[in-house]
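Here the complex is missing a single protein chain, while all its other protein chains stay put.
Going by the order they are written in, the chains are A, B and C; count residues from 1 in each one.
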């Protein structure tokens, strides 16, 4: 450390003078204490040498805000990070609460600015009001970032904050952090990097840790995902050099992939993989994972997919189709709810309109039984007969489910919401495409292909956002059939159609 | 470009809905226009194909703010940058004024939030008020940054803004930009890089362009400054990879350097330079230049010097002294004013107290004549006799000048203010250390060594900021003599001392 | 490929004209064939389209040698590599035999040059003779290297050659390859790189594959060996960017390490590891592995160790002791032979002088029994009593063993030969330092510390090479006792000494 902890501190900067005043004739520690005292909870006067880590962190936070001079600020920030790194989870929570409940804008000054604005609303008074309203907390966070490792520390701080109860102060601090991160992790500062087997192990092990869709079971598994017929890209931020923010895994294949196991468990050799990569006409995005809890709410997925499409178009001009092979995480939960509602309907015959309205799939009694059967039989898919029997109704039900409005999807299925919101087309449903226990549990083994067609993506996005309608392929539309009308169909006709 | 300009746009985001509403039934262009119309100056309805660049930029700015979806925002930002890069200086000025005068916070909403806060001041209402008070302008700037080259474009925009008159709107936009840059160019995101003869020419030519203290006259001159007994370091930002933000030039020497020409014009060979670097005990910081007009007011100098000291301590452990060889840009101007004031004093004998108070140097009549003489003789320093005669009084006067209060220095001498404010010690004045016309013009050829002594730097900084006192070496104090008392000394005794 | 296989070829170069002439009036293929025919085994005339890979490789080899023009040579070399990469192991062996038995120097020309030299030995005739004596084979190998991947292919070729029987032609080709590699893998072309957890996985997996001393069991195990208190360095060659040539693993510790398990199985956390690295005074080289079979006989170990010592002295100035913790692979084999010889001595009482001479350790009858006991008991070291009983005699025997002459060590113990030949000092023996089954099997669990003391390393090297004497620490000398005299000691006195 180049600059030791300063022993005596200057007066607080003018900017925060009214917020955290310090009397001029006292020692640094005392002044910091009293300055903090006015901003946050009172601290008993104790000698500096016996200061507990938590208290030391509080004092340093106050000191950090009252510093002048970039170099001194950096030095105090460094010291604060040092102390924070040694706090226990409980102490850290206490520190977060301290920051959240201290460093508010100075009430009097803000009230004055508010009154002034009300008296005379103008650009000048608005600017003054905005300035007075910005909580010193935000400046504190920016200053913490001046030490090496500051950005990472603030991400950790937010991920810990997210575990705390939603007090208004906590929510405000969270809002400040999110605001700051949205600015710092602005697209202009992100770097897209290709990840492959030449990537440092220190980064690769993060993929293993962060993969959230299809677990990476070992380094051998990882190597398969980075083989010549695979691609992996991630966004990085310069201040977090070894930490991916988000990454996507891609398989280069021939035609739309319809089975996740064939991608994950493929055991071809390197020569074959190179051959495939050279011949591929389709890039399948089969896994996309956010890595940083601290960045929750700040979205990079849409940007990542679109930039990766650009990269691949340049690197592999023969690849002309870009699509996902995606889980449908909420389908089974939704269908179960539907069936339960139907059961109630059947019994009391007076189901609420809402339940009825969402009861989009017409299912005949004997199909109901079959569906209920597979709900309780873990191995239903291993019986060819059972599988064949439920296949049409499950596909149809799933198509209906994915055809929910944006609002409905937001609640029911974040994956579908994400891709359809990006402007992708719901292209195809794949039967028994993921027969892992998770795949069966979530969606009866169904997976979806969402197509990223650059020609239509913008218009789809518009339609989705503005009109609340998803874009689906002809195949999917056929599957949906005359859904709107279907509710009015006699059971018999529906039965006929389903049994074709 | 992966995503073409969208033809139809969604409703503006909720955040800005009240600010820039758009009616839902109109074309994209019309909606953008009307949204802009409410925020800024009215635009006549003209077809999209004939839109002038400036108007196109305005429309895109409005569109950018109303976009949802990261990828779409990035696409519009890219398009906007494209258009901006083609604007003439006048058009750009008009665009800046447009941005500055549009995109204010929505008056009603802000007034409501202000009233709410006044009625019930709490963390919740304060947060609400802060949120309402943030001008949409800021979000616009953040969004411009999402395109590649956005950061550079915003820096250019600010450097153009600084040329405009200081209307309150312009000042507010400037404040927003500075606020944003302070956050983005936060220490945690800067990268210190060594610059040497292995640095790409594309960066080296920037040094030639940006050097502000001692002009780099040619590539040969530049090579000399990057030779084995020299060091050069710069801060870079990841979003501006070829653009230094600030750089410092250092010479490794034996003992404090006292002559800038000996550093700049040294013609030793590489073997000798290596020898010197190996033996050096002192690092002389002889030039420090800010590179980006757009970052005016955001200071990196103090951080840079202190981090370079750290680097050098690690790289060259034998180097134990870190000091500058600095210009004293305001000395001659100050001394001239002093002499003029004295002249007035002499004539009307009733000089104001203020002038007298600043008239810190007691100068005898015959010395006055000499000083006046060198003010009008460009070649005075080439006469050994003249130089010897004015040397004591000039040194003394300069010491007095540099002993001004922080406030005084801020006005008179930004270089001294910078180093002394950093906590450096005023170590020594060097006679005829810079006899270039600029050196003579600024400071009669005098240069100062400011010493960066890590042991005292913090305390000095405190003393300067809190007590308004500079720290000077014993040598400098001797030069100052009993300044405070000197005013009471009989002229005769002072004359004796000066003539020693 | 920029240049297709040429259809018609020029006359062979002058240099090889006399060796492999080609008649001018025939097709390219025929000419190549006939040129090869004169150099190697006859080939039946078959059309080019049906040429088998092996034959195609032969033809290309001949063509490669007869090419003029750098670009054409590179193109043919590329084609040859292509064909070679598709050969089966048997075909490859056949190709190696073909190359080895073809492309000899032209007999007549060489005989002429030899006669000329004998008639008139001079610098000129010697140069002529050297030129005539160089087999075209060498030029062929150099030309193969002109294609991308050529160096790697030649290394593979040699590793396959080493599996073939030692025909004189094969031995000559091997000699050519070794000669070429010694020139290409010259120290001046090697690059020392630090390997750590930031190294690409593609290189790290090579460590797992090549580690020859203490197996790396998993990626977690590997990470431990690259943790903050460990160092790993390797030599690389620019033409083999992902392939280490040799690597060494180092532990930073306090004091000489005496137990390999404590190094390999240590489970401390990162903070502790950093602490240790900061405090370490000793670097223990605990594993060094050659990676390339194709480079057998070309030694990098001594250079690597000495350069790593240099690196560490620079990086960690507090580390002042550099030593190994080494296996003693031949000790048990040697001791067993000793005991067997002793047994024969006892029975026929007329052991040859040589056996007696090597019977350096005086062992009493009851100790003999104990030694024989541990030879047949795999778990002897788990009995504290047994271990204590054999400890003195084993240590003494091992010290004697390691005190063999350079010639003796070359046969018995390549590890000891290597380090002592490098000028290291035999510093200490460590009891039960490696109780893995391999450790017990090789050396009864003993390991040695060889000390690399820069002050004495050159003198030790001299003593070892010139005088055939190893350098041992005082501790080791004490262990050896008055070895020379001991053979003359009465058994009773030896017994007393051993039982102390």
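To be clear about the criterion, contacts are C-beta pairs under 8 Å (C-beta built on N, C-alpha and C of every residue); 3 or more make two chains touch, one makes a residue touch a chain.
Note that the coordinates shown come from a computational prediction; the quantities given were computed from them, not determined experimentally.
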| item | value |
| --- | --- |
| Partners of the unshown chain among those that are drawn | B, C |
| Per the touch definition above, residue among C:82, C:159 or C:302 touching the missing chain | C:302 |
| Per the touch definition above, residue among C:60, C:80, C:97 or C:110 touching the missing chain | C:110 |
| Contact partner of the left-out chain, one of C:148, C:220 or C:369 | C:148 |
| Hidden partner interface residues of subunit C, rising order | 2-4, 6-11, 68-74, 101, 104-105, 107, 110-111, 114-115, 117-118, 121-124, 126-127, 129-131, 133-135, 142, 145-148, 150-151, 168-169, 172, 175, 180, 182-184, 186-189, 191, 238-239, 299-300, 302-303, 306-307, 309-310, 421-422, 454, 457-459, 461-462, 465-466 |
| Contact set of subunit B toward the excluded chain (per top definition) | 197-202, 204-205, 219, 223, 242 |
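Operating definition for what follows: only the chains that are shown with their structure count from here on.
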| item | value |
| --- | --- |
| Pairwise touch network: line, ring, star, complete, or other | line |
| Chain whose Cα centroid lies nearest the overall Cα centroid | A |
| Separation of mean Cα positions, subunit C and subunit A [Å, integer] | 53 |
| Centre-of-Cα separation between subunit C and subunit B, whole angstrom | 61 |
| Residues within subunit C bordering two or more other chains | none |
